[in-house]
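Here the complex is missing one protein chain, while the rest keep their positions.
Chain lettering (A, B and C) follows the sequence in which the chains are written, and residue indices restart at 1 in each chain.
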Amino acid sequence: MSNGLLKGKKGIIFGALNNQSIAWKVAERAHEEGAQIVLSNAPIAMRMGEINELGSKINAPIIPADATSVEDLDNLVKKSMEHFGGKIDFILHSIGMSMNVRKGKHYTDQNYDFTMKGLDVSAISFHKVLQTAMKNDAVNDWGSILALTYIAAQRVFPDYNDMADNKSYLESVARSFGYHYGIAKKVRVNTISQSPTMTTAGSGVKGFNEFINFSEKMSPLGNASALDCANYCIVMFSDLTKYVTMQNLFHDGGFSNTGVTQEVIEKFGQ
Amino acid sequence: MSNGLLKGKKGIIFGALNNQSIAWKVAERAHEEGAQIVLSNAPIAMRMGEINELGSKINAPIIPADATSVEDLDNLVKKSMEHFGGKIDFILHSIGMSMNVRKGKHYTDQNYDFTMKGLDVSAISFHKVLQTAMKNDAVNDWGSILALTYIAAQRVFPDYNDMADNKSYLESVARSFGYHYGIAKKVRVNTISQSPTMTTAGSGVKGFNEFINFSEKMSPLGNASALDCANYCIVMFSDLTKYVTMQNLFHDGGFSNTGVTQEVIEKFGQ
Amino acid sequence: MSNGLLKGKKGIIFGALNNQSIAWKVAERAHEEGAQIVLSNAPIAMRMGEINELGSKINAPIIPADATSVEDLDNLVKKSMEHFGGKIDFILHSIGMSMNVRKGKHYTDQNYDFTMKGLDVSAISFHKVLQTAMKNDAVNDWGSILALTYIAAQRVFPDYNDMADNKSYLESVARSFGYHYGIAKKVRVNTISQSPTMTTAGSGVKGFNEFINFSEKMSPLGNASALDCANYCIVMFSDLTKYVTMQNLFHDGGFSNTGVTQEVIEKFGQ
Partner (left out) sequence: MSNGLLKGKKGIIFGALNNQSIAWKVAERAHEEGAQIVLSNAPIAMRMGEINELGSKINAPIIPADATSVEDLDNLVKKSMEHFGGKIDFILHSIGMSMNVRKGKHYTDQNYDFTMKGLDVSAISFHKVLQTAMKNDAVNDWGSILALTYIAAQRVFPDYNDMADNKSYLESVARSFGYHYGIAKKVRVNTISQSPTMTTAGSGVKGFNEFINFSEKMSPLGNASALDCANYCIVMFSDLTKYVTMQNLFHDGGFSNTGVTQEVIEKFGQ
């Protein structure tokens, strides 16, 4: 399937770990829609992942970068522009990690070094990507930049832990930077708030199966798949959504505006 | 318990049907806090209710009014001002009814005459109260006007039916009229979005027991009682909240910002 | 420009009055993207408009319907299905009118017959369209239904008058019906909250020029045009946005999340 929506466009995609990753699907779909891609991931994630396979498949160079390192990001942006022979049109930030979650620390018993580390990786990294892109004047007018987020930024899902606070920060960065980048260069910045998705990252969270199940039953259309999320990213990168900016866009089968479904309420009889 | 928060203030309270009603509790508490009250209800509701008992107890006259009738409301406002010998300080609108719900019509099979009737009773009546008060210059500067609402205005609870749309309209009226009344007379207008409450009105809704139960388990503090809601109304009528206006205020034990609780998620294991 | 995004799809578009109308642009763009269209408008609007010209251009039959008449809507839906030889895939509701605005009634001095009439035309009509479509089983699985709205549903813009309350109701209908239609048929229902647009409808509002100007300066990307709005509608009708439902989507150059711009704040020096 292709509609040529990204014909001639160039983009950087962060966070493709393996073929379950949303970023992986976005890269595949963007390629199908006519885009050229540079892939990036953390050096350590690249050793675990199968990103080289993806790079070959879609003819995309892979440039490692620790997204918390301004130096790495600067190198990535400059190399990408060299590779493309010009500016880029879109960026996907699909990066998140909580050290507190990994180490089994409860939300009310955080290790603040872990808190800071997770926040840097998951949220401040997005600001660093944006600031580095802007300083290099790397993005064409009307370019589109996306980060993936989750509704825990608005409501509490206890196992999501401090990632909720990280996602709130991330969404605020999208608004704040979106304002400045919009005025300066017509570049738009948005977040997509996706259904819980059974990726390698997601599956590490405690109680994730119950959670996916609950979300499925609370969403009138069911949970959105990684491929559907990729399709939504494609339209947000395309020229058909030029005036959408500074928004948090729910891609969740209706979960966000559903108070309860008939199927769920029935569990609360007697 | 009394803190004298409403000493010297005068108010009109709509919707006290019996001692389970939130409006009944508000009237009792307002009286305890030093206010003088006029009670009003629809002529038909007054025949069913025990409002005379309340009137005697708190020394409040009862002036019937169909809240969809501008003529009745005009009479009520004028009579209240006569009774008080001056302007009023606060109004509570606790009125709602869906004909579609009463007649068992599904949300997707509405009778539009019922829809219009329910909307008039539940939401446009609030505009009529405000407009009548303003035309009679009946409210003192910095007066406070409240209507009760429910979170179905933001998210879908299927059994709530077209009351959801009515409550959205009601909340919009609070914002819109709050703007104009604020600029003209410093009068503030807000809605309180209360936990589901086992009143006569609530108990008529299909599946209400399951619903109360679900809400209880999804609220970190549990459902708020009618008495606690009355306390919140008191503070919103007092001079301690003078700069809160055009807001929808959740009084719900945290329900509105809880995505899921541990207790609920456990029902979704294999 | 065409990406074939709506190839093979069939839709009904309400509200194309003349070539400034957003609905007109949506019809043109949907045609370009491969869709077949049925146009509809109120009988009275059709006499004023140039809709026949549009019908010829995109080869679309025109079926008049008063959107407040369930009978007219039923006829429209049935005739459309006959014309297409099957079910439809998308619907655009671009209908709004306030009698209070037309007759110069201030928000605090409403004529409630006007209020009801405007609400029926602007908001309940959307429920009627949805209910009629559902009763006729007229929409394919994963179909997409849109209504146009404005941010006055969330915040007060005084000249927008009772249209604000109408739009709140409309957006609530999108959520409520979106829930039921999603569960029953995977049909999604959303609203697009568009920048103020210089259409025939818009230009009738008092102070509209100042308002467009303010909005332009408060939007980091500037106001979105009717054509850009049409493009956004296209992607929302396409299969690339299948899991977006029950949402209100801001298409406004960032206005909704901008508190103030540098250019605006400068007007507030000493």
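Just so we're on the same page, a residue touches a chain if its C-beta (ideal position, glycine included) is under 8 Å from a C-beta of that chain, and two chains touch if they have at least 3 such contacts.
What you are looking at is a predicted structure, and each value in this text was computed from that prediction instead of being measured.
Student: If you put the missing chain back into the full complex, which of the shown chains would it touch?
Tutor: A, B, C
Student: So one chain is hidden, and I want to know which residue out of A:R29, A:H93, A:K128 or A:K186 touches that hidden chain in the complete assembly.
Tutor: A:K128
Student: Sort through A:F84, A:Y150 or A:Y179 and give me the one touching the missing partner chain.
Tutor: Spelled out, the listed residue whose C-beta touches the missing chain is A:Y179.
Student: List every residue of subunit C that touches the chain not included in the displayed model.
Tutor: Those residues of subunit C that touch the unshown chain are 151-152, 154-159, 207, 209-211, 213-214, 217, 256-262, 264-270.
Student: Going by the touch rule given at the top, which residues of subunit B touch the chain that is not shown?
Tutor: Interface residues of subunit B facing the absent chain: 3-5, 175, 178-179, 182-183, 186, 188, 195, 220-221, 224-225, 228-229, 231-232, 234-235, 238-247, 249-254, 256-258, 261-262.
Student: Go through subunit A and note every residue touching the omitted chain.
Tutor: 70, 107-110, 112, 115-116, 119-120, 124, 127-128, 130-131, 134-135, 153, 155-156, 158, 162, 164-165, 167-169, 171-173, 175-181, 184, 246
Basically, only the chains that are shown with their structure count from here on.
Student: Quick check: how many Å separate the C-alpha centres of subunit A and subunit C?
Tutor: Averaging C-alpha atoms per chain gives centres 30 Å apart.
Student: So how far apart, in whole Å, are subunit A and subunit B when each is placed at the average of its C-alpha atoms?
Tutor: Computed value for the inter-centroid distance: 42 Å.
Student: Hey, what residues on subunit A touch two or more of the other chains?
Tutor: Touching at least two other chains: 257-258, 261-262.
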